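The complex appears here minus one protein chain, its other protein chains still in place.
Up next, chain A:
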Amino acid sequence: GQRQLLPLAPALRARLVAAGFQTAQELLDTGPCGLSKEIGISKEEALEALQVVRQECHSDATQTAGAPGTSRKCTALELLEQEQAQGFIITFCSALDNILGGGVQLTKITEICGEPGVGKTQLCMQLAVDVQIPECFGGLAGEAVFIDTEGSFMVDRVVDVATACVQHCQLIAEAHQEEDHLKALETFSLESILSHIYYFRCRDYIELLAQVYLLPDFLSEHSKVRLVVIDGIAFPFRHDFEDLSLRTRLLNGLAQQLIIVANDHKAAVILTNQMTTRIGQSQSTLVPALGESWGHAATVRLIFHWDNNQRLATLYKSPSQKESTIPYHITPHGFRDVQPPAVTQNPEGTELNPRKRPRREEEK
């Protein structure tokens, strides 16, 4: 590099020269601690000097490749403000919403594990509808991407769930008679809900990898998407993989990309996983598939399971909520509570929060 005169105090410059430093890069490479020891100045002074040097270098060097666009750091306070303003996607099962801390969180990966038939896809379809609830009804007015690897997506079922959701909002609108409710209902219809679920059928792991690589571009073009479902993440990886280390690497890559997508686009990512039998020494247990290292991918882990004839959801892993188990039902209208939530209605008999909806005869 060229020799330029850096704007440092003469005394400091003298020490640097005496110590043998010749280029700015050398200084930057040494770091503040090394510099302070070598020249005999305090760490703070060394840091200041380095910051001056760095500014000088960057102001006339051409822009270095790979400079990060959006910086992903912030203080915990900024994060707290973000989290508190964060929207949730409700599940329509208030017990489940409660143990999740409000519902399915945006910017996080939530994994649902469970045996076949327990209700994982049902919840995914419910969420693909619920994410679209207009803001005046307490929703996010978002859209959904549904990546299906098993062919479990049933359009007729989504029609049932969406119809029930629209009816629910209509009841609220009738009770309140507010203009923005009625206006929102003009565009919140069965047709619009179905039109905003973007469905991809991935038949093997290559199609899945390809689709996840293309997700950032898709979400940039469809900026209202607030939910990405991958139902199920395990199926394409459970056969044809003799090379387990390749599988682990590909899954880790997928997890990383999904975390970036969730953060950059403020979307919730839901993954469903199968259960597999782990053969122990004396007994075998059911554990989530894809191995132990995969367990680190999701921020929140739910396990759906049976207890006799009752379906249960257990919150198994969460950074902020405690482990708990609640029962749930799959009804013709979708994913629901087992019992009506405690009805605490004031004399006007109105509740703005759609989770505490009034019970009608057609629901259990």
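Quick note on the criterion: a residue touches a chain if its C-beta (ideal position, glycine included) is under 8 Å from a C-beta of that chain, and two chains touch if they have at least 3 such contacts; residues count from 1.
The criterion applied here is as follows: contacts and distances are computed from a predicted model.
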item: Chain not present in the shown complex, as UniProt names it (candidates "Aldehyde dehydrogenase domain-containing protein", "DNA repair protein RAD51 homolog 2", "CIB3 protein" or "Transcription initiation factor TFIID subunit 5"); value: "DNA repair protein RAD51 homolog 2"
item: Residue of A:197, A:275, A:302 or A:315 touching the missing chain in the full complex; value: A:197
item: Contacting the left-out chain in the complete assembly, out of A:33, A:80, A:206 or A:260; value: A:206
item: Omitted-chain contact residue, chosen from A:90, A:184, A:250 or A:302; value: A:250
item: Footprint left on chain A by the chain that the document does not show; value: 65-66, 128, 146, 150-151, 155-156, 158-159, 191, 193-204, 206-207, 209-211, 213-214, 217-218, 235-236, 238-240, 246, 249-250, 253, 277, 279
